[in-house]
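Every protein chain of the complex appears in place save one, which is left out.
Chain nomenclature is as follows: A and B, assigned in order of appearance, with residue numbering initiated at 1 for each chain independently.
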Amino acid sequence: MLHAALLLASTRPTWPDILVFAAAAAVILVGAVGVVTSRNPVHAALSLVMTLFGVAVLFIEQQADFLAAVQIIVYAGAIVVLFLFVIMFLGVDRAEDINVEPLIGQRPLAFVFSVITLGGVLAMAATAHWVTGAQQVVGPIQGHVAGPNSPAGEPAQLGKQLFTTYLFAFEATAALLVIAVVGAVVLARRPPTVQADQEDTTESELSA
Amino acid sequence: MVHAAYLMLLFPLAGFLFLVAFGRRLGDPVAGWVGTIAVTAAFVVACMVLAGLIGLPADHRVVVHNYFTWFSSGGLSVPVGTLVDPLSMTMCMFVTGVSALIHLYSIGYMKSDRDYSKFFIYLNLFVFSMLLLVLANNLLLTFVGWEGVGVCSYWLVAFWFQRESAASAGKKAFIYNRIGDAGFLLAIFLIFEKTGTIQYESGPGGGIFGQLSHLGGGTATAAVLLLFLAATGKSAQIPLFNWLPDAMEGPTPVSALIHAATMVTAGVYLLCRMNPLLHLSTPGTVVIATIGAVTAFVAATIACAQQDIKKVLAFSTISQIGYMVLAVGSGAYIAAIFLMVCHAFFKGVLFLGAGSVIHGLEDEQDLKRMGALRRYMKWTTVTFTIGYLAIAGIPPLSGFWAKGDVLDNTFAHYKPLWVIGLVTAVLTAYYMSRLEILAFGGEPRFDQPGPHGEPPLHAPHESPWVMRLPLVVLAFFAFFGGVLDLPWVHTHNLESFLAPVFNGTLYNDNLAGGAEWALALTDIAAALAGVIVAAWLWRGAEVDKPALEPAFLQRVWYWDDFYDTIIGRPGQRLATFCAWVVDARVIDGAVNGTAHLVKVTGTAARKLQTGYARNYALGIALGMALIIAFMLSRTWWG
Partner (left out) sequence: MSLSGAWYLGLAAIVFTIGAIGLLVRRNVLIMFMCIELMLNAANLTFVTFARMLHDIGGQAVVFFVLVVAAAEVVVGLGIVVTNFRRRSTTVADDLDSLKG
């Protein structure tokens, strides 16, 4: 409903838009800085969640509702949880000293190159008036609001493209996921000898 | 029969191949007989071809055969074929004849040498090459034969290569020849460029001799001088003569065959063959004549002071070939050929006699240790003396007529050179008489210890019949060889036979009858003067006369030392420089330096691989920044 209203409104940004953007941007930036400067990995993971939520808001702001939902569920809900899980599993949730830098010149040069890249990208984008490219190559973002059986709305459009234009990529990523799962299982498996010891320990504990 | 000239080439070649395959197994003396028979067969064929040639009318005596094409490239087509004419047949006759006799002699001389069969292999190959040189119908094939005799000469001079001096002598002979060969090749190139062919009489445009009008005066002189350079190398004239005395390190039959009768005459033959070209260049012929005369004189003076019997004969050969070259330069080609033929006879018998002496005295070659050999080696003495009288120019032996012809023609053209020639004749008689007296005359000295403490020698024995027979045959020809071209006979002699080759007009002995008699008497007087002076100076038992044998003459006018100083030492210094500076420091330095540079670069570049993933990530960030900067610059400044 909000989208329909927005569509019918004028092209000039309204105050709610600006406010939402500013808030989301602040959240994102705080979270990003938090990830980079946290001493404790758990704090960093939580900052990352903050950033992901901010990005999801901005997705909704830009009429990518489905993606916002997927972002929350997959990124914040699965990936970051996996991060936390591994942190706890390895037991490395202690603070790390971030002031010492053993590699010579790493920090200054990192700053320099990154800032150059940032400045360059912004300058190029500004020169190109912020967008270049053909309009509507693949398909529209939102179809017309019509009868119950005709495609409409962003998820429907996304789905339509995924299963027609991008079908091959879709299937490939499915296979990729399977491979990743198999890889994870193989990588994280314990070696057999350690397992035998564990079983003995468990049995002796139970019998005692 | 005149069309079977190729058999002359095939017989020695077959002998060579047969001996290569089976010579070692056949051994001493069968291998020697095989070689001798091969060359004798060639001689028989030569006689038959000569008979066939004489059967043709006088102005048709040029028979050219092409057997196959060696190669054909661009405008040059080189056939393999023979040119049978009076000049080549004259050469073939005495080459095969003398070679056959020397092969026979070698059967006895080389007996019990451990490389017996190898000697005859080389000798047969030599005869083949010499005949190829003489019979070839184009310049390139002649050059093949030229090289062939050069390399056989190298092998044969260095036959006893275990001796350092023999190996060096072989190298020296070959290298001096090589310098002359460069001249030969350049002459061939020049002639081909101007005439478009290298065949003498046949081929496009009538061969070289049919197209001499294409050669201007300058080119002709250049070609003549280049060919003469080749001739000085092969025939041992100034400036390329000092290899011949050293070549006496080879066995005596080699000295007799190669360095007296055949190979050294190849240079003179080449000049005679190219006589139409020489006709075009007067400066060239003047140079040839002058060098011939000077060489004859210089060599004769040196021969007066030599103590080794073979060295005397070697310088004598240089001197006599100087006479031949003088004749060629004076336009008297037929006189040169006549002297060449007679020289083959008397120098052959002299060398073989010397070999007989050496063989009898158990390899002693020092004249000061010989003496009174006339009492022990009768055959050798008689034949050697005949040769001695011939070369000294005593009538009625062949040398008198031949040398007289040369001097007559020189008198007709270049009087100053005639004077030199006459003085040389005196010296020739002098040193040959000295040789005769020291070796065969006087009292025996070989039964006393030598000047360096060598033990006394036993009385010499005469040589076996295989060595005596060639001596007798050659002495016979040395005595009667003059009948080939007696001055008062004008038909059916060598002159009329050879005249068509030289267009007749090139042999002009237009002296009045009185002048001829006067010159003849002068020649006799010169010869007798030399003999008498030698007999008087060298009478008595005292043979050590340093006043008569100054070091200047003994050391070949210091010619070898001169070449050593201006060419040898600088060459060695250049070689040392190249080896130790250019090769060791520059080239090795560059190569090693490249390797070192790679190593240093690698060591430095290695520091990039720190092993830290974050450093590599920094590298990616750097690349990112560079790409962005580049794209930005393209966006703003095009």
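Here, contacts are C-beta pairs under 8 Å (C-beta built on N, C-alpha and C of every residue); 3 or more make two chains touch, one makes a residue touch a chain.
These figures come from a predicted structure and were not determined experimentally.
Remark: the omitted chain is touched by one listed residue; of B:596, B:614 or B:634 this is B:614. Those residues of subunit B that touch the chain absent from the view are 606-614, 617-618, 621. Touch with the hidden chain on the side of subunit A covers residues 6, 9-14, 17-18, 21, 25, 28-29, 32-33, 35-36, 38, 41, 44-45, 48, 51-52, 55, 58-59, 61-64, 66-67, 70-71, 74-75, 78-79, 82-83, 86-87, 89-90, 92, 96, 98, 101-103, 106-107, 110-111, 114-115, 117-118, 121-122, 125-126, 130-131, 133-141, 154, 157-158, 161-162, 165-166, 169-170, 173, 176-177, 179-181, 183-184, 186-188.
Here is the rule we go by: only the chains that are shown with their structure count from here on.
Between subunit A and subunit B the centroid-to-centroid distance comes to 100 Å (mean Cα coordinates, whole Å). Here subunit A touches subunit B in the complex through residues 103, 106, 109-110, 112-114, 116-117, 120-121, 123-124, 127-128, going by the rule given at the top. Across the complex, subunit A is touched by residues 610, 612, 614-615, 618, 621-622, 624-625, 628-629, 631-632, 635-636 of subunit B.
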